[in-house]
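Not every chain is included here, but those present sit where they belong.
Chains: A, B and C, in written order; residue numbering restarts at 1 for each.
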């Protein structure tokens, strides 16, 4: 079970379009790296003055600019100016509490989507906002923190000349990045799902609050993921049907493939949600069965011994004129009565199928 | 938990289109103020005779007319005549029980939406109806009471020459106003949400009616907000797709931004709604678990002591011929039997996993 | 709580289009009145021979023909012949069990909608079917019984020369009639709603069947209203978008206004429906809380006194060789044990937070 921070609070009362960082934490210094490649060559460097990025706009190469850290409004504005990015988009990049979405602008597509993953060491979950600006021959990715899941992709770009990502260009690169993000969703859902499936056996066995807390915890996690996955699915559908000039004919099938993946993720989330609801019903029904069991036993014990105790009580009274007490065989007869009452009770409960 | 007045009763049997104030309270005297500005200049004054407002229709300036108090039919009619406002619209302005909506008229857009907020002092919630008439170069806002949340916006208009609101005109002004209103929704939802999230720990702990009343109270509040937010979302979607001449090309992205906000508000409302439903299920399940717990203990006590009491009762009888009583070791044997019965019971319940 | 007659049985096996009265009761003699007016003049009379109605078809005046009583097939047929009304429509007028609907015919609109109201004297609910034939310059209304809610409307027509209803014509008249009918829905929903809201406090307090019966009764009423209001809403939406020649440009905004009202009615019905469902959940949860309460007390009493009784029982046995009984301080020690057991129990239940 994870501890997602479900609702980050919104900034309020700010002038719209103001570039203000809204999020949990800040890195010290944002870091900008550039990967400039064509099918033949590749160049990587770290950029200090983002004003110099302008040169990449005019080349024929494909350029992937990655920015780690989105809390510095001056940096974002500078990059925004170089690439003519709308100020509302700039604001959205800095506001890391945004709902996933895609916007088609004239010169670029703007995509906001969360990355979610499990920290290998702490076994805790993390999430981070990824913003993509997809231009004609450049792609800018903004991440909240250093470190990402795109290193294998970078390796592929570095090592394999003439590979798809080197030849097909920016829209394929965007696809490859989103594919990794969505694969991470699927992986996280699988991890959660394994734990949820393991829970099943416990549900009918125990009647305690712990299992309920667990189910509820998973429900929250699943709802958290669902809230993320649903809007991503929405814009991926749009993307796979988009007629934007920025998406070439060759990339559309890949976008459809992406659609298959996110659809799969969404349906798994829904399946686990239903499973958890079924667990609650199961738990409830199991508790009700156990309740019947408990009370059946209580009733059987009470119904058998309470009459017997009463009879014993009668012969424990101290009446002076108490004819039975003097009888020679009173005591054996007394026991005979007790046993007959007990047998009668057994027959009664047997008939009721309680025994 | 708030005490919204969920259903204000409707007026009935009136001739349609009659200008009659339908609402809770009246101010003494409505107050009309004008803010007339262009990128360079700005002028503010309070208007006594609304007939004089006609001059603002023909200027090139942007004019924001704000009316506090909507209970004076004559005033509304006068303003209506000056700006050619339909009599049905006039009626809608005065009827403060209206469902949020937008209407596109030939010369203006008409918007009705509620403002909801928490009173800083009393910590109680308030709501008030805001009506907007959005014309070519003028905007008229009608509020029920004096005092609003637009003061920071007015400050921005006053102080910042060349700021967006000064240059982009009336449609941007309308956006800025609605943005503030929707930010207030988000804020109120956040406040409610914090309280709802805090409730969670109590839900499984206590089994009493108080927690149920609380959950129910929150449910009402959330339903109240949902009833307000949903129709607002509906017309904001329309607005962001509108092809009205009154909305310039530059403002459309801002309307889309508004759409993002209200969508966010709506989804948070839905999430809290589901959370409350989950709480009820949790509570119910917790109560059922506790019931099992209680009855397990009752059954264990009863099942152990009732037979023992019976045995003691047997040896408390006063039969004259009672062989066991005379035996030398009857009493220790009696105890041995009691202990054996008890141990048997323990084993029985241990096997049933009740202990 | 009302006693609506939810399902009136359908006629069956009749040749389609046959004019047969299907309904609960018959008036003795149907009554036909005519109100013929233009902005200047007005004339009212009661008609005996409906064949004479033909004259109103050709005048330039607006004519409102009202028929009280729809059980006379000959009358309906005669009127039908005069105004060229389709025989299927005639059948629909006589069949008072119809689902609300609107049909656009070539020369007229045909509307069927129920009127529902509360009898001021008996405080019981009534419903009656209203059929409207809306022609170019005439409107025919068919009602089941004498007496309606349109008297104030007639007064307005009579007294106010140049009023909207006198000048705007038949489609406005139709609007005014439907407005009154829908206002009555809203009023009835308000009445029901008040009672439903008052119920809330009782729900958590009492655990008896009476409150359940009440909730169920209200649910029926609300479902009854919903079944009526929903199809009315459907055709009012159509009406407000209709391009029929029979609706003039001026009347369309009024139809939209009507749409607002019926939408409001529908949403209130839905809100009360959800409220009643919440009540049932509340009741259930309250009952479950009380059950826990009851059983906690039972268990505490039993768990404390059953062991004590057992101990007392042991010392009530009549064993001859019973060493403790002879001890000097046996009785005080006996009491000390009892008190210690009791204290132990208290601590046990205190730890379980049952006390």
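For the reader, a short list of remarks on this structure follows.
Assume contacts are C-beta pairs under 8 Å (C-beta built on N, C-alpha and C of every residue); 3 or more make two chains touch, one makes a residue touch a chain.
Quick caveat, the model's predicted, so the values are computed rather than measured.
The complete homomeric complex described by this structure file contains 5 copies, of which 3 appear in the displayed model.
Criterion: only the chains that are shown with their structure count from here on.
Each step here moves to a touching chain, and the least such steps from subunit A to subunit C number 2. Interface of subunit B with subunit C: the two copies contact each other largely through different residue positions, with under half of all numbers used appearing on both sides.
The distance from the centre of subunit A to the centre of subunit C, each centre being the mean of the chain's C-alpha atoms, comes to 43 Å. Once the centre of each chain is set as its mean CA position, subunit B and subunit C turn out to be 26 Å apart. Shared interface positions of subunit A, i.e. residues touching 2 or more other chains, are given as 316. Interface residues of subunit A facing subunit B in the complex, by the touch rule stated above, are 6-7, 9-10, 12-13, 15-17, 86, 88, 98-99, 101, 103, 207-209, 212-213, 216, 219, 223, 227, 280, 283-284, 287-288, 290-291, 294-295, 297-298, 301-302, 305-306, 308-309, 312-313, 315-318, 322, 325-331, 334, 338. Looking at the complex, you find that subunit C touches subunit B at residues 152, 156, 164, 175-176, 179-180, 183-184, 186-187, 190, 193, 204, 253-254, 256-257, 260, 263-264, 267-268, 271, 274, 278, 281-282, 284-286, 288-289, 291-293, 295-296, 298-299, 302-303, 306-307, 309-310, 313-314, 316-323, 354.
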